[in-house]
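Sharing a structure, written as structure tokens. Questions coming.
Of the protein chains in this complex, one is absent; all others appear in place.
This part shows chain A:
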């Protein structure tokens, strides 16, 4: 009896020590669905094979809630978590993320304005202007200043019922340089200035939309002539044969990011996995599955992405110089103030 017990214990102990030597097991939490599957195929699948890691996937529609629960309860099971950058900034603010190890992860690959200490951005979408090509056969507004020009572009506008992206756009429309947008917003009276500019456009706004699907419907039905929406939604209307066009000029770029929850079981391996997932090749590969533009600028070099796909990506070369990366940390700090000012403007 006793020798048997000893052998068993030895076997179990051996197995416990032996396993990691073969393949360290780490867990990634994604949003699942088509998006999650695309990330697996293009990014973490090949990255895990290269690093010899055994990666387990968990899916959570609300990644922030999931890691908050894990960190607060003290049983963190996720090593890498996929978040929207606003949630990433919030998580960092709440102390739920480890700082990124930029000796392992390539910080130089990120364009200016996209940098984050806690959540590494890897793909992007743009908040863009879209227009009805029947109303404007000559083409849409060349910039946000023209979008505001109701004499040159008469017609009904539809904007999202949310201050996010719109106050940045309002400043761009007044000629504020993309690089200065957040400096101006952070100044005394900066938010008020942007809100006042939105109030100028308000009489021409026929709908304040609340869901991306609604914004696409408004474009498709011709219920609005000029719509500020996400590039994916505008593209879907075009794919459906709707008479619509859009432009990435002056778009506000939102990103999704990868972070490591505070106290994750395999922090070092998680940093390595993030680095390997976000190589130019793998971020470019992701666009085969889903039209989210790589944030790693090198992904656009060497013809990794076919030309017709390039046109659909917010971060493609030529779009970046006029665009603004949405600053998630600014929104974490000033979001409530901006939203309240926005709601008051809408109600007046």
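Keep this in mind: a residue touches a chain if its C-beta (ideal position, glycine included) is under 8 Å from a C-beta of that chain, and two chains touch if they have at least 3 such contacts; residues count from 1.
Please note the rule applied: contacts and distances are computed from a predicted model.
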Complex member absent from the view - protein name from UniProt, among "Sarcosine oxidase subunit alpha", "Putative pyruvate dehydrogenase E1 component, beta subunit", "Cation:proton antiporter" or "ABC transporter permease": "ABC transporter permease"
Residue of A:162, A:297 or A:322 in touch with the missing chain, whole complex considered: A:162
Hidden partner chain, touching residue among A:184, A:207, A:267 or A:290: A:207
Residues in chain A touching the chain absent from view: 161-162, 206-210, 221-223, 335-336, 339-340, 343-344, 346-347
